[in-house]
Every structure is written in C-alpha cells, then in structure tokens.
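Could you have a look at this structure, given as structure tokens, before my questions?
All protein chains but one are shown at their positions in the complex.
The first chain written gets the first letter, and so on, giving A, B, C and D; residue counts start at 1 in each chain.
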Amino acid sequence: MPEAVAVLEVEDVVRHYGPPRRPVRAVDGISLTIRPGETVALVGESGCGKSTLARVILRLEPPTHGRIRLDGEDITELSGAALRDRRRLAQMVFQDPYASLDPRMTVEAIVREPLDNYRVGAPEERRICVAALLRRVGLVEEFAERFPHELSGGQRQRVGIARALALQPKIIIADEPVSALDVSIRAQVINLLMDIQRELGVAMLFVSHDIGVVAHLSHRICVMYLGRMMETGPTETIIRRPQHPYTRALLDAIPVSHPSLRRPRRLLEGTPPSPSNPPQGCRFHPRCGFAQACCRSAMPELRSLGGGTSVACHLAPLADASSTQGDHVQ
Amino acid sequence: MLKYVGLRLVAVIPVVAFVVVAVFLLLHLAPGDPAALIAGENASPQQVALIRARLHLDEPLLAQFWMWLAHLGTLDLGNSIFSNQPVARLIAQRIEPTLMLAIATTVLTVLFAVPAGVFAAWKSGSTLDRGVMLMSVSGFSIPVFVIGYALIYVFAIQLHWLPVQGYKPLAGGLWPCLRSLLLPSIALALLFSALVARVARATVLEILSEDYIRTAQAKGARTPRVLLLHALKNAGVPIVTVIGLGFASLIGGMVVTESVFNIPGMGRLTVDAIMHRDYPVVQGVMLTFSVVLIVVNLLVDLSYSLFDPRIRYRGK
Amino acid sequence: GESVLRIKATGDLKQIDPLWTSSYPVRDMAYLVWDTLFAMDAKFNVQPQMVGKYEISGDGKTYSFTLRDGLKWHDGKAVSSADCIASIERWLKKDSLGGVMAGYVDHFEAVDANTFKLVLKEPWGLTLAALGKISSYVPFMMPERLAKTPPDKDVTEPIGSGPFIMKIDEWVPGSKVVYVKNPGYVPRAEPASGMAGAKIAKVDRIERLHMPDDLSAINALIAGEIDYIEDVPADMSPLIQAQPDLVMKARDPLGRSTQIVLNHTQPPFNNVKVRQAVQLALSQKEFTQALYGSRTERFRICPAMFFCGGPYESDANSERVMTLDPAKAKALLKEAGYDGTPITVLHPSDLKLQDDQCTVLVQALRRAGFTVDDQIMDLATMFSRRTNKGTVKEGGWHAFVTGWGGVDLMSPATNVYMTGACDKAWFGWPCDKELQDLRAAFFKATDEAERKAIATKMQARGMEIVTYIPMSQDFLVQAWSKKLSGVIDAPVSVFWNVSKADK
Amino acid sequence: MAPAPASGPGLATTVPAPRRVAFRRPGAAVIAGVAVLGTLVVIAVVAPLLIHDYVSINTGARLLPPGSEHWFGTDHLGRDIFDRTMVGSRNSLVVGACVALATTLLGVLFGLVAGYFRVVDSVLMRAMDGMMAIPGVLLAIALVSLLGGGLWTVIVAITVPEVPRTARLVRSVVLTLRELPFVTAAISVGTSTPKILLTHILPNAVGALTVQATYVCASAIIAEAVLSFLGVGTPPDIPSWGNVMAVGRQYFQLAPWIIGFPGVLLSVLVLAINTLGDSLRDRLDPHLARRSGL
Partner (left out) sequence: MIGSPLLDVANLSVTFGSGPAAVRAAVGVSFTLEAGRTLCLVGESGSGKSVTALAVMGLHGKGAHVAADRLALAGESLTGVSPARLAAIRGREISMIFQNPMSSLNPAFTIGYQIAEAIRLHEAVDKAAARRRALDMLEHVRIPDARRHLDSYPHALSGGMRQRAMVAMALACRPKILIADEPTTALDVTVQAQILDLIETLQREFATAVLLITHDLGVVAEMADEVAVMYAGRIVEKGPAAALFDAPAHPYTEGLLAAVPDHRSARKERLSEIPGNVPVVNREIPGCAFAPRCARARPVCAERSPRLEAIAAGRASACLRRAEIEAERAGHVLPCREDRHA
C-alpha cells in the first residue's frame, strides 16, 4: 500500500437518532482510515449501522459527534455549496439498483446529472463523457436512451457505478452493491468493481454483510456490531485468524461450499439487541460463548494486536485451535 | 395513549385559532349587513342605521373580534343577532339531526361500500367488478339534490313508503327517527359510497397480493375467511381514513340534503347564518364543525390501532 | 286528541319583535301573539279590537278608549291602560306613520286601569286608521315592561294578549315555531272579518315550519305531512290542482306588487328623462309572463301607484309605464345625452323570484340601449348595498327590484315611495318639493274626497319624476288541505278561526 | 407506519430481466372515456361560436317539453335548454379544468415546500389543517359572499377548500419520495435542492397528482351545481350545467327535462373523467397513486 495521505479519515464518529434521552445508537464511535487505492470492507449483521456510517461519511446526514476528513480536508462542519464542492470526491453506489435510479430519467440523463451539476466540461463534451463512462462499465451505447425499467438488475447496477465514476472521485462508497443481485450477475459486478479499482486507483469502502464477497475483493475488513467496531485488520488475517468471537461466529455461519464439508453447526444464538437499548459492557456479550464477568461490565476498547489488526475484546487474542474450525486456518 | 390524545388536543389549538380568525375575517370582510336584513325588506334607511348601532356593527373590526373572543373566553358563544337566542342553544337544537344523519349515512355506506369494494377486488377485472365500480362512480357523479328528489318522488310520493321530509327526534323512538332519515341517508350514502368503495377495492386488491394472504391460503383458510378476516382487517386503516376524510365532504352534501328533506340540521343553520351574516352563529357553528372534524380525525387515528397493532400511540 | 295545524310559511321567523323589523313573517306571526286596539276588517274599515268602546271629543282632539273586559297577558296579568300607553308610545317612535302621528300627539292620560285618553294638539283624521294599521309596523299592545324596551333594543319575550301563545322553548330558529291555544283569550262577539272580529283559536297547536325547498313542501302537503302552504309558486300549481283534497286560493284580495327602484342621486338617473326612458323600456306584461306564464288568475296588470283595488287607485300619468316602446326609450336616452354609463343592477340570486325579476329587468334595459352591469350577489349584500348613497365606485347602485304588500302601498300615508324627502326618503332618495307639499296636504285633509284628489295628483307627480316604477300586482296563492275550514280572507296570514277535522 | 423490511439479499424486488412495460392496448373503457371527453370538449369549444343567444328570455315559450323547436325543451323563462346546456358545457368544463389546474398548482407549491423544508412545514400544515377543518361547501359559500357572484368567484371558491388536500397529498408523496435512494443518490452527486424538487420529486409525483386532479375536476363540476342549488353559483347569463339544473330543481316533477339533460351530461362527463383518472393511475404510477389513497 502506498503511504500517501489518507483519502478518508473517520474519527470517533457517532450518529444517534431520536430523542437524546434514549437515542437509537446507530453508529457509536467508529474510527476508520482509507488510503488511496485501498478497498476497505465493512461487514456486520443487518441493523448494525453500516449504511448509517456510509451516509454520515458522505455527510448526507450530520454526525452526532466525531470528525470526517475527506482527502485531508475536514468536512464535518461544511454545508451548502462548500459541502457540495467536496462531495464530488466521494461517490456512492447503492444497494438497491431499482430504487436508486430515478425511474423517469434515461440512462444518459442519470449519468450526466453529476456532470451537469458540477459543470464538468462543455455541454457537448458531457455527451461523449457519458458514452465513455457507459462503455467503461460494459454497457453499449444503445443503453443511453433507455429507462431504468428497461434494464436488468446487473445493468442498472452498472449505470449506478457509471454515475459514481462520472466525477472521478477519490473514493467510492459502495453500500451492499451486489447483495440484491443474482449469483451469476453478482460475479459480473464484483469483477467490474475490482477492475475499476485497479485501473483508476480509486479507494473504496465496500459495505456488505456477506463476508464471503468481502474476502474476495477487500484489502482490509472492519467488523461492526451494534454500532461499534469489533475487529479490523488485513483481510487475510481476519479470515484466517479471526480474533473476535463475533468475527468467528460470522465466519462459522457461512454455509459450506460442498455437501461433503457439512459439519455440526456452531450457532450464534439470538439476534442483535436493539441499538436503542444496547447491553452494558461488551455489546456482544449476551450472545458470546466466551463471555466473562468483565465482558458484562466494561466496554472493551479497540486494541491493536500488531500486524494491522485491532480487536475490541477483553479476551483477545483467543487461543487458536481450541475454538475455531479447521477451516479458518488452512 | 391518554398522553397522545392530550397532545393531539393541544395541537388542535393553533388549528382552531386559525379557523376562528379566518372565519371571522372572511365574514366581516364580506359585503352585506345583518342590520339591513334584520330591519327587513321594507325598512327605512333610518331604521337600518338604528339596528346597526345597536349591534356594534359600526365599530372597528378588531374591537368586534375582541368582544367575541372575550365572550368565548367565558365559554359563551354569544347570541344570534337575529333571534337573540344563545348560539350554544341553536347548535344544541341542530346537532342531533345532523349527527344522526351522519351516523346513518356512515353506517349505510359501510354496509354497502365495504362489501362492494371487497367483492369487486376479489372478482377484479370481472363484469361484476366493473358493474360495482360503475355504480359507485355514478353515485358520485349525480348531484345529491337530484338523487334526493328522485328518491322522494319514488318512495314517498308514488309508493308512500316513507315520509317526504322532516326529522323525527330520537326522543320519539328509534324507528320513527330512522324512518325519517332513511331517504336522506340513502341519498348521501350513494355519494359517499363512491369514495369508500373505490378505496376499499383498491386497498383490498393490493392486500390480496400480499404474502400473508398466500400464507393464510397455504394453511388451509377458505376464501370467505381470507377475504373477510385476513384481508379486511388489514384494509381497515385506509378505509377508516377515507371515511374520516369523507366526513368533511359529507357535511357539504348534508347542507343540500337537509334542504331537500327539510331536516333541521347544522348544515342549514350554517348556510342560513352565512347568507344572513349572523356572525355569532356562523362563528359558533364553524367552531363546532372544526372541533367535530378534529375529533373525528382523532377518532380515526385512534381507531388505527384497532386494525394495525403496529400503530401505537405514544406522545410524540 | 290534540289538533295540530302544520303550516309552511314563506320566509323564516328570524326574530319576534314586530317593531324591530318590517319583515312580513314577523308581522304575520305577531298577530297570533299580540293583539291591537283597532283593526281593519275585510273592507278596510277600522274596527275596535281590544278597545270595547271609545269616544272622540267634539273638537276631535281627545280620544278616550276603554278596554274590553277580561283581557289578560299570557303571563296572567290583566291588560292595563299603562300597558297600552307604553305600547303606543313605542310605536310612535318606530313607525313612519307613527312619526307623522307623533307630531299631532299632545299627551296620553290613564283614566283608570281600563280607560285612557289620547289628547291631540290638533284634530287628525287618520288617528284611528293609524292605530288600526295592519301592516308593518303594526301598533301591537305589549305589557308595559316590554313596551318600555328602548327603541334601539328588540323585545325578546313573546308575551302578548292574543289568541295564541308562542312556546319560546320549542322555537328552533330556521326551522320551527310553535304556538298553542291561549285558553284565557276572550274573543269579540262579531264574526271574524279581515283583522277584525272574533279571533277564536280553533286548533290546540300551530307548528310553523320553515321549509327552504318549495318542491319538498308541496310534496309534504300532498302527502299530508303539513296542512297549509302560504305561497304556492305559480308554476307548481298544477301539482296542487291535481290533488282533489287540496284547496288553492288567494287569501289576500289586494295582493302585493313589484317595484323597480331607481337611484335618483346617481347619474344618469339624476336626469328625469333617463328615468322616464326606463319606464318606456319595461313591460308589465313581460314581467308577469316571465313569472306566471298564462296563469292570469295569479296577477293583474295595474297602472296605479296606490294599488289597484285600494281606495286611491288611479291611472293618472301612467302611459309611459303602460307602454313598451324601446325605440322611444332610446330616443329619450339620446335626448338626455346618455353616454353609456353602466347601470348597476343589484341582482340577488338566492331568492328565485327576485332572481328571475332581475334577469327580466336586465334584458329589458339592454334592449332599450342601456349598458347594464348585472351584479350578482346574495340578499344580504343587496340589502346593505342599497343603503349606500355613494357613487357606484364607492359601492353604490342604480336600480333594484323589490316588492311590497298592497296594504302598505295603498295609501299615501304608508306608501314609502311617494315622498320627495331627498335624504330622508326611502331608498332611491327622490327629491321633489311638489310631492312633499302634496303629501303634507294629504295628511292635513279632513275629508275622503279631498284625500282622493290629492292622491291622484301625487300619482301624476310620482309618475312624472319616477319615484318608482310599478310593475304588475300579483296574488299570493295559498294551498291547504280540505281538512281545514274557516280560513279567512285577509291581507295577513292569520290562523285564528281555522279548525282542522280529524279525518 | 410499517417498519420497512430489512433489505437482505435476493428480495422479491429482484426481477433481473428487463421489465419492459409492454404497451398495453387501451381498454374499451379508456377509449370510451377519451371519446366522451373529446366530444364534450369539442362541444364546449364550438357551441359558444354557433349559439349566440342563450340568455334571451322568451316569456311566450315557457316550460315547453322537448320537441323539434326546442330539442331539450325550455325553462321557466322560455330559454332553450339545448342552447344553455351546450354553452353550459363550456363553463362547466372551464370550472372543472380551472379548479383542477389551480388546485394542482397551489397544492404542488405548498406541498413541495412543506414536504421539503421543515421550517415552513408546521406553519403551512397547521393552516392547511385549519382550512380542512371548515367544511368545503360552507367555506365556498362564504367565499362567494365575500367576492360576489361570477364564474371566477365560483372557481376561486371551489379551489380554496380543495387546495389543502392536494397539498397534503403532495407533501406525503414528497415525504415518501425523498427517502428513496434515488433522491439520496441525486444529493450525493451534488444536485441542488430546487433541482431535486423539480427534476426528481415532481415528475414522480405526477401519477398521484393526475389521479387527484381528475378527482378534483369531477368534484368541482358537481360542487358548482351544488353552489347553484344553494343560490350562490354562476350567474344566469353564464349558463352552466349546474345552474341549469338548479333552475330545474323546482320543476323536477313538472318539467324533468330541465334537470334531466344537463344531469345526464354531467354524469357522463364525471364518469369519463373518473375512468380516465383511474386508468391514468394504473398507467403512470400504480405504486404511488395507490399508496396515497384517493
């Protein structure tokens, strides 16, 4: 990884909803750095605050607390024209390829909109630019005149990606861009994202709940649970030597890839508690098989374990073989 | 829940304040002078001037408004400037027929329009569906006075089944009262049903494509049960909403119906009062109407929780 | 059982004080509750009513009245001289004829509980006629405490001494008024005639219903839900005629009439020639036909300003009114230099009758070359607009249509139009010294022949300066069930003497 | 109201293949609706050009039944019902169209502003609530009293009580739409708020608005009839189906043609408008239109 200035720095960001007395703690103190050309994945169960964090990073909503620096500039306090000006550096790809395209606009108009907004080039040039963008995401020119409902899911997601690329952002924030897609299409879009990233050197925050997909394309993984960061580190390390019991549980829950690999299931019981009423101490302790007294009382801080890995668990590092499946360490 | 109701009622204050000020201004800015009307067609200009002074109509608008507000503060709606009767008494006399008519109409509408809508949704696309919808739209497209005259002509004049006009108070027994309300409430229900049946149909149609309807069928429930239990309960919220919304337009229809069937209700009282610039009465009546409509809306909102358990009321 | 008379009258009873409004419904209903000292019989002769006997002194200046025995207010107290004096005094202040009479009155004097004297400054031949005046404002007798109500306040308690008692607690303004028989009423011995004679309540209860919809009312009469309709619109009479058990008749032989009123202060109507052009532009025939078609029994073409059928009927100077000649009207307009100033017609649209009349008027004016601004409004606006003396810009007006009953118009004493009192005149504000002088002479005149001659002169002058334009007369046709009997002919709809059979 | 279902992978919304909305041939009802409306519009435009004298009173020809001379008969002032009905179609259509247009414009303005700017929202919506708390007909009567009779007065009087409902509808559509990802997407590519309102939100509200507008149009034509019935409608020299019928109400039993002919035309028109409204809803935006209730 080139040691350049970070594209995105998120510092202790908190986002609460609802009444301050008993807020929904959607994001509760997340820090994160993404360097140019790097793909960082954000994984966690539904409702853990991934999308909220993504929206806060783009300043689509204000953080309750914390700082966000985009390409070295603090955008936490920006608003209006200044914010719009910075926003072009970070673009988003959305989960739902159906809802994220205006059904009444043609593909061309959709991709062109950001160019118009920022007056990129002369109006005639934009047309050429749009054509180039569409080609880049693998759509032939004839798609330009179509409406979203005339496209398949994969094609729509490509349009979404083209739109995100239009302003040549430094970072792309992709919120579950493939989870609504079919298996065969998913592979196409993942490949496209990886190609683009490699070619353009753009950084990417890839939000997903599918650790399988994440492992495939990310350099680093951040595991979130109930608004908190549980573990973060290089993908390789996280997949092979997960230190947090929650990360392990996530990995354990992935279905096997061949019937002959079936094994007794190691279930993570229960569901995440409500973010408006998180448990005392470690957020994960009610579902954790290793929980000790200290887990119930004290909230563990994110600690570095070296090798770029940090874990928020009192018990880490965990003894290896005793608790994990052979699968994780090959 | 109580807290919710309380907060809702507090939230009503600005709305009512708006109504009060708007109605006051509207009326007092309108040309036309109650004094001239009180004096009568053949009165002399001097007599008119005398009455005008007596009614404080020559005072500035603001002074008149304060006078009325001061009365309102003591829960006094004032007296009619014509009959000199307390406005509260006039409203009390008139509210029963209107309320009974509204209730009878709503009941008739629910009895007719909801099953019609459900049926049309179930058989959607069929001739029956189109028939039901055509009927309901026709009901909406014929002015209520035409329907009223036609009903009177057929059922009262030709067949002698029901009275031509008039209202028998509830105190004289339920049946005579209902008999006197049957024709007017049918006339109004035809109008109202158009709205309700359409919404009922659209809602049920949408609900029938919901997953839980398939679930109900998958566990072996037969069609009537699916339609009337599983679908209808879920259709409750939009149907009740449209009934609540329709209530306001129902009042409009009532003004006409009360004239045609000679029912001494609030609608006629209001129209008379507006036409005669009986300011205290108009203000009192409009205040009552707005409170009634607000209460109806509140009831509608509260009834949502009967149909949809997801809606619970906490002060918010 | 109890006999109940259900009547549908025209208009709503909006208030109860007959001296507070000129409205006919209030006048009619007041007759049930309140009694009068004198009244006119069917032949318009003044007859004593509450008064048992009376004397006029030789100099014609002192009238002494003795009340009949047994007269009682509805609250049980006996009727006294003081009550009557207070009532007359209030009337003198409110009524315009009363105002004229007040000029003659010196003082009242209560002789005893039943007898009182009226002393005049000089003899006045119309004294009894004034006290027996039958149309608004009628000098009704009220208990002293009500009669003492200041003239700028209205009476709100219906306590009278008449044959019926109003149940104020059952009053639903805008819908229903209830009267019950007054068991303590002592009627006169003479048979009922006009407003005079025996007022015997023959039903136990009268319910006066306000029904805004004429068709519903007629259907209700046909269905037997009500017994009586005060005004059957001409076009709907076939519905009644088709019913064998209904009677249809005009009770008031005089009827009422329609007038076109022009604003004399407003150009171009400040020019007499332009006003006369309007006379030529209109046709009574057209007006009546528009309203009554060929039902000739419903109307009467009439050139008289003091009413056809009244004592001062005349056709003096009526050629312009009686001829329709748009061409001549145009010529007159040209002569007068009419410049096309729009004529603002106050056109109320919420009463069918006036709506139709205005529609005809507007068309006739346009035909004669007037530019017309046909201003649609409601009655309330029209009533208040016509009080506006300002220019059209300031909310003023040029013309409106109205109607009066024959009882009011038939005498120069009560006909509001026949003055030239300028600012003090009725709407239209005609200003004419000659007419004023004639009017004064009429009041001074002592014998009937002289009055008649003056009245004819007044009409000639009135027609000349166009104080108003008389359109046709028409008759208010009532319909009632054959179950009713004893309905008396009178210019005022009253319901004593009426009885209702069970079947 | 309902908690939005958590979005997981492979939800039912994933229909991958191009969902081209096939061109559906318009149904018989729609064709009939268009035909009726078209005919009436043609009549409304042409009739006043051909028929000049629809106000003349002819007292010799009162209450004539339909015949060769007067196809639809005459009214109590001898005016020809056919002429008045034909010319009246223009005024009725003008009332319907103007009210629908004005309501929609004002409703969109208030609704957009209220839906997107929280600051104005509460004030504006309280005012709208207040107006909705006054029964529409009564408000209209009061307005006619205030403004005096006339075609435009009637239009204003019918429009004012209708505006809050459209405004509320637009507001609710805006509130729904602005939470949709494509609006978020527009914000994130730097689209300004006014542009979002005009290019993303408004076009997507068109379906719901069209339905509402047809509904308002139909009810305005009826409301005009009701106002005429109450004596505060359009003046007699501006004939409309409403005031022709209002004149005819007394003659319902004696001269049913007065109320009958305009009545039938009114019903047919309202029916046609409603039919078109419904099919437009299905066509333009089934989803939003249905969600918004009416």
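Following the convention adopted for this analysis, contacts are C-beta pairs under 8 Å (C-beta built on N, C-alpha and C of every residue); 3 or more make two chains touch, one makes a residue touch a chain.
Remember, predicted model here, so these are calculated numbers, not experimental data.
Only one of the listed residues, B:M135, B:A150, B:A221 or B:L302, touches the absent chain: B:A221. Shown as candidates are A:Q95, A:T235 or A:S310; the residue that touches the absent chain is A:T235. Checked against the full complex, the candidates A:I185, A:M204 or A:V311 give a single residue touching the omitted chain, namely A:I185. Residue in contact with the omitted chain (choice from B:N234, B:S259, B:Q283 or B:N297): B:N234.
Taking the complete complex into account, residues 45-46, 152, 154-155, 182-188, 190-191, 194-195, 209-217, 235-236, 239-240, 249-262, 265, 267-271, 327, 330 of chain A touch the chain not shown.
For chain B, the list of residues touching the undisplayed chain reads 210-212, 214-223, 230, 233-234, 236, 307-310.
Please note the rule applied: only the chains that are shown with their structure count from here on.
With centres taken as mean Cα positions, chain D sits 21 Å from chain B. Centres computed as Cα averages put chain B at a distance of 40 Å from chain C.
Touching two or more other chains at once is no residue of chain A. Residue positions of chain D touching 2 or more other chains, listed in rising order: 145, 148, 230-231, 249, 252-253. Chain pairs that touch one another are A-D, B-C, B-D, C-D. Residues of chain C touching chain B in their complex: 12, 14-16, 20-24, 26, 94, 96, 136, 151-154, 156, 171-176, 209, 211-213, 215-217, 219-220, 222-223, 225, 350, 377-381, 383-387, 395, 402-404, 408, 416, 424, 426-427.
Of all residues in chain C, those touching chain D in their complex are 213-215, 233, 235-236, 238-239, 286, 289-290, 293, 347, 349-352, 355-356, 359-360, 362-363, 374-378, 380-381.
Residues of chain D that touch chain C in their complex: 55-57, 59-60, 62-63, 76-78, 144-145, 148-150, 230-233, 235-237, 249-254.
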